[in-house]
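Can you keep this structure in mind? I'll have questions shortly.
Missing here: one protein chain of the complex. Every other protein chain is in place.
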Amino acid sequence: MKIRNRFLTEFFEDKSATVGFILFILFLIIAIAPSLFAYQNPYDLTQIYLHDSFQPPNHSFILGTDEQGRDIYSAILYGLSTSLYVGIASTIFSVAIGFSAGLISGYYGGWIDTIIMRIADIQLSFPAILIALIIMALWGGGINKIIIAITIVSWVYYARTARGIMLLEKEKEYVQSAKALGMHNFNIIFTEIMPNATAAIIVIATVRIAYAIVLEATLSFLGVGVPITEPSLGTLISNGYQVLFSGYWWSSLFPGITLMVLIISINLIGDRMRDMMNPRLER
Amino acid sequence: MALLEVKNLKTYFFTKEGIVKAVDGNSFSLEEGEILGIVGESGAGKSITGFSILNLIDEPGKIVDGEILFNGIDLTKLNAKEFEKIRGDEIAMVFQDPETSLNPVITIGTQLMETLLYHNTLLSNKEAYSKSVKMLKQVGLPSAEKRMQSYPHELSGGMKQRVVIAIALLNNPKLLIADEPTTALDVTIQAQILYLMKKLSSDFGSSLIFITHDIAVVSQLCDKIAVMYAGKIVEYGSRDEIIFDPKHPYTKGLIACLPKLEDSDQKRLYQIPGIMPSLLHLPTGCYFKDRCELADEECNVYPKKQLLGERILFCHKV
Partner (left out) sequence: MIKFILNRLFHSALVMLAISFIAFYIMFKAGDPVQLLLPPDATQHEVIEMRHTLGLDKSFFVQYKSFLIQLSQGNLGNSFIYGEPAFDIVLERLPATLELAVLAMAISILLGIPLGIIASINPKAMSSKVIMFFSLGGISMPVFWIGMLLVLVFSVLFNILPSSGRGEVYLFTSAFTWDGIKHLIMPVLTLSLFQLALIIRLTKSGMSEVLTEDYIKFAMAKGMPQRVTIYHHALKNTLIPLITVIGIQFGQLIAFTIVTETIFAWPGTGKLIIDSIQNLDRPVVIAYLLVIAVIFVVINFLVDIIYTLIDPRVSLT
């Protein structure tokens, strides 16, 4: 308990990190229940009117409307929900898979290690976007599919880190004593060693949520991401981009700013956590 | 005039948890050619004393008071540029861990030569090279010329420390500060390095401040000894006085800790009971009182300075 309290107080000493944290919590709250904060559900066709379309920001639609009359402000809130959902879900899955794979790979060594690391090597020698792009382009869009695609490209990072930590910890005395006490390997990995790797993984995962969100946004922008019925911020930006040249700047600018602020807030949190884990630097 | 006169030096660290008074009002002096030993436990403030002289204190530390007179010049008043001239030239320092003192990606030769070239702008590269080789030979580094092209990771700990000493002595400094130079080395190498330092400082005419936790070492090496405890000097005098006639209970305790050949009937090594207080939570009065057999209510006030001949002492009970 004490360690966690100290962690929290230290974290909040940094002003920008605190701002980032507050923003992120705000985004999270909105994402969980967008209908509470939005004027309309822009994807309920009964709530939008075509004659409202292409309105610049005004009193009834504070951020304007898009080509179908949807309120941009509401669309952003729903889009935020989708973006965060995909980002967090895919991160949770990739952590679960990657972390376990890395720990097992590092602990047992041998052919398991070779196989897992070979796969990781091949995957890492290719940029994630490319792999995800090919998967999504040929598999079709869809929220669950994109979560799987992002998970596929992301698990390697956690696996690598977990394995690295495992290799270090494996040689330490507490592991030898656990073995001498007759503890089962599985137990050793997940009750003794894993906690030591958890801190590092949490820091990486925090930053990579941002990366997952950007990846999804990019894929949606290219048209191979989430479906149109449940757009993410990336989809909104993409839609807006198409009418950008006609001068309708608000439909892509505001979703873009939202995305940017979201990513910045996550990065602020991740940065602070990473600095805190580094004992050398002045706090 | 003494080569070095430190008057009432105070180096404090302003941390989040409070002010750490690492060096709290210490004074000592050093003549030319003298060897001064600063002894104390880890965390007593000895290394900080050494760093303070060269103004190498990192944030959040600061020299808050005192004078450091080197040949009459007050070092605390100098700016960064002026310090760059003095460091490595008139005052040099040897650090504790030879493994980390040398830059791992630059050759030994370059690290030696740059010390010469930056302080002596008229020197040619060739001259710097031959002086460096000569110095490496003087510190007893085997295959000195070959070693000029080597990288630090190719040398053992003892060899690295010799290189560090060589770098420190290259410009013939008047004062050499050695911060626990042998602590990180094997015991057998320790003796060699100690002997080397004593010989070189006398050969080159440099004064030496030797910082260590090992009172046995200072007893062999030094002319004067200052004993530090929790940031303050508790006893300061000539070597013979301190070693053979220690007055302060702490100094006595340190000497009693040493195993002696005559004590064949003593089964257990003596230990001073308790531990040094954290510099964040110093007791009122004498800092040593909680570990001292002689302590009483008198010790709740910090002892005043006592002069016993040439010796300086801070104790109520002696």
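Should a chain be cited, it is by its letter among A and B, assigned in written order, with residues numbered from 1 in that chain.
Going forward, a residue touches a chain if its C-beta (ideal position, glycine included) is under 8 Å from a C-beta of that chain, and two chains touch if they have at least 3 such contacts.
What you are looking at is a predicted structure, and each value in this text was computed from that prediction instead of being measured.
When the full complex is taken into account, the listed residue touching the unshown chain is A:Ala210, out of A:Ile188, A:Ala210, A:Val226 or A:Met276. Within the full complex, the residue among B:Val6, B:Val20, B:Ile68 or B:Ile86 touching the omitted chain is B:Ile86. One of A:Ala137, A:Ile228 or A:Met277 touches the chain omitted from the figure, and that residue is A:Ala137. Taking the complete complex into account, residues 54, 56, 80, 83-89, 92-93, 95, 97, 100-107, 114-115, 118-119, 151, 153, 164, 167-168 of chain B touch the chain not shown. Summarising the interface, chain A meets the missing chain with residues 121-122, 125-130, 133-135, 137-138, 210, 214, 217-218, 221-222, 234, 237, 241, 244-245, 247, 249, 252-253, 256, 259-260, 263-264, 267-268, 271, 278, 280-281.
Basically, only the chains that are shown with their structure count from here on.
If you average the CA atoms of chain A and of chain B, the two centres end up 53 Å from each other.
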